[in-house]
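The other protein chains are all here in position, but one chain of the complex has been omitted.
Chain IDs A, B and C follow the sequence of writing; residue 1 opens each chain.
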Amino acid sequence: MAKTSTSASTSASTSANTISTDDLMIVNAARVLGTLAAAGKAVCFVGIGLPSTAANLARHLYSPEPVLIYESGCIGSKPTRLPLSIGDGELADTSDSVVSVPEIFSYWLQAGRIDVGFLGGAQLDKFGNINSTVIGSYDKPKTRLPGAGGAPEIAATAGQVIVIMRQTKRAFVDRCDFRTSFGFGDGPGHRERLGLRGGGPKIVITDLGVLEPDPETCELVQTQMHRGVTAEQCIENTGWKLRIAKNIFTTEAVTDREINALRELQSA
Amino acid sequence: MAKTSTSASTSASTSANTISTDDLMIVNAARVLGTLAAAGKAVCFVGIGLPSTAANLARHLYSPEPVLIYESGCIGSKPTRLPLSIGDGELADTSDSVVSVPEIFSYWLQAGRIDVGFLGGAQLDKFGNINSTVIGSYDKPKTRLPGAGGAPEIAATAGQVIVIMRQTKRAFVDRCDFRTSFGFGDGPGHRERLGLRGGGPKIVITDLGVLEPDPETCELVQTQMHRGVTAEQCIENTGWKLRIAKNIFTTEAVTDREINALRELQSA
Amino acid sequence: MAEILELKDAVARYVKDGSTIAMEGFTHLIPHAAGHEIIRQGRRNLHAIRMTPDMVYDQLIGAGCVSKLTFSWGGNPGVGSLHRFRDAVENNWPHQIEIEEHSHAGMAARYVAGASGLPFGVLRGYVGTDLVDQTSSIKTIICPFTDEELTAVPAINPDVTIVHAQRADREGNVQLWGLLGVQREAVLAAKASIVTVEEIVEKLTPVSGAVVIPSWVVSAVCHVRNGAHPSYASGYSERDNSFYKSWDDIAKDRESFEKWIEVHINGTTDFDSFSRSVGISALVSTNG
Partner (left out) sequence: MAEILELKDAVARYVKDGSTIAMEGFTHLIPHAAGHEIIRQGRRNLHAIRMTPDMVYDQLIGAGCVSKLTFSWGGNPGVGSLHRFRDAVENNWPHQIEIEEHSHAGMAARYVAGASGLPFGVLRGYVGTDLVDQTSSIKTIICPFTDEELTAVPAINPDVTIVHAQRADREGNVQLWGLLGVQREAVLAAKASIVTVEEIVEKLTPVSGAVVIPSWVVSAVCHVRNGAHPSYASGYSERDNSFYKSWDDIAKDRESFEKWIEVHINGTTDFDSFSRSVGISALVSTNG
């Protein structure tokens, strides 16, 4: 798994380890899962990359463990090493149950059995909508992206969505060029009007901190910053007029236990 | 498997074996399957009892063998002994594939993969409709029967339906008290108007002989009689004004090879 | 996560008067022991759902537990009628029951819809049959692409589904194999579920053709050895065909039925005690 290099402003150091911004996002996502698992709400629908790493880290750090579901058909996967792709044989070999892809989407996701879905994309807008389809217009694309995959139904159905994305002006936009995954749509009440059953994006974990939707306006607000990050940095790296929460706080430093577990997982 | 006692008029004798009317029906049904299998059309949806015995007999007598599908989820069953129930473990153990009951009805029956369905019931009417629901009225039943099971969709969808039933005035009626399985409905064109995809009841095998639908009127006509059976017997044992085919012929006597294979199967 | 409970406690917790229950099993793995416990606890006004109500539903109906039956085939396979079911429908004994009648294909589609979080299922079914006039839960639906007319049936979402399986681990993950029937769908469609198992093991090992139902979609797992009898659990027991045949005589007559229930169900405390009472222990084969 490629790690971006550490920049002074967004890293901490514990023991001999240097903490990258990826590490920061992974550890913070794992913590959210740990809290949800403790509340009995941690059946996670995970994709490969940071979400899979975070979910597996949470499995190693917390008890009860979150339950991992991969769209390739694996239910209750407990990989001993990090899977390289969503179809990694390790996922099937360590699962409680392997089912077909149609079944994963019907009996498991659509039926409302997923507490947490992880999403990311090329663009995220202030209402938590995500674009993973196209930059520019659909008919004359500037950049054609891979497309929807499982995202639209995860966004609609999961108990809540955790977004993991780097916070940049290009990615955090006022309005997505294309709405692949529905967040809060145009704002308050929109999910309800459409009859969506899931809770939508409740937390956005970035390399700078954490954004959460304002309960009244549904607009994403910076509620946490990693150590050394400033409010100005967050605002500068956001394409909409970002609000900083009044009671903004700093995320806990990555602990030795966390980083050691992560490194162990990555080297397995 | 209980065999009814042999009556002089409807049995033949080869070697040391006495041929019962059940044997006659089984062997004649197996022959039909043998012919269909030779034409590459013998994926059979079978129920327990005479159909299962006939289908397994055909597997032993003919090459290519018919493919047996049981509604309990067994595809390509090759039982070495006759199953006692549709859920007999022997069926699962000797199948190419065991699938769930929903899948048998969706991916296999509904998708049109079944060439031959076997049906029976308490009443059969002159247009090949079958009642296995109720004698008398639905709300005030004289006799409550088990009900539809898989029959309505077998009747609608199978490439053709083979009915195996004893021919009696009580069972072969002008009009069924309840239409559980659709044959030719009210007559010519009715299946087409309803958009049914299967061919309907093409052959009715009884203890007296064989009935087939008149291609023009869709009415079941006696086209074959077993040895020693008379046209009068057939008419007497039929609740509608039965037509006897002009070129009616007598079914071939049960051969040694057939009866020996059947006895072997029954004693396995 | 499923709790490992005594069957008695699981039934008491999840089956209430008026509950909609599904006890599935397609000849194989029928949860008889759980049915007995429902009778013992005297539940009433159940809406009982099952594709193939057989002996255990005959017992529930005859014992007066059921006010409505949703089903597609009600008989004693290989034997004949379900006499208590017939007596209820034909003579309202012990009381009137409402019936909602479908075909197997329709019931299967209803469970699949229920397991999938959809309000209805679509099939090519029932066309031209008289069932359509008797069952209000069969409607037509038009394909928005081809304008074809198809049939819609509503999802089944029982309050509780009860099934029997070969085994579970201590965390409550359930493993079953052989004929799978519609059990997994019935569990996934239900608000709560009880699974009786032949044995509870430390760790589930792979078995060809087996499916695993994860603990977190099951409410309770109960260890009831041979709890499917006279049905069977592939790898653990054989179907007791003679018991099915003997049921015909017991159930044919109201008095003999009532006596049987009194002695063997209400007069026993659990499935072991029932087994001794009817003398079936000798028929239990061990895990092969």
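Things worth noting here:
What we mean here is this: a contact is a pair of C-beta atoms (placed from the backbone, for glycine too) under 8 Å apart; a residue touches a chain by one contact, two chains touch by 3 or more.
It should be emphasised that the depicted structure is a prediction, and the values quoted were computed from it without experimental measurement.
Hidden chain, full complex: it touches shown chains A, B, C.
Although one chain is not drawn, the whole complex shows that of B:N28, B:S72, B:S85 or B:Q110 it is B:Q110 that touches it.
Checked against the full complex, the one of C:I4, C:V79, C:I99 or C:L118 touching the unshown chain is C:L118.
Among the residues B:M25, B:V46 or B:V67, only B:V67 touches the chain that is left out of the figure.
In the full complex, the hidden chain is touched by subunit B at residues 43, 64, 67, 75-76, 96-97, 106-107, 110-113, 197.
On the side of subunit A, the interface with the absent chain consists of residues 48-49, 71-74, 84-89, 91-92, 98-102, 104-106, 109-110, 133, 138, 141-144, 146-153, 156-157, 178-182, 185, 190-191, 194-197, using the contact rule stated above.
By the touch rule set out above, subunit C reaches the unshown chain at residues 117-120, 122-124, 137, 139-141, 143-146, 148, 150, 152, 154, 206-210.
Here is the rule we use: only the chains that are shown with their structure count from here on.
Among the chains in view, C has its Cα centre nearest the centre of the complete protein Cα set. Between subunit A and subunit B the centroid-to-centroid distance comes to 59 Å (mean Cα coordinates, whole Å).
Each chain gets a centre from the mean of its Cα atoms; for subunit A and subunit C, those two points are 41 Å apart. Those residues of subunit C in touch with two or more other chains are numbered 112, 185. Shared interface positions of subunit B, i.e. residues touching 2 or more other chains, are not present.
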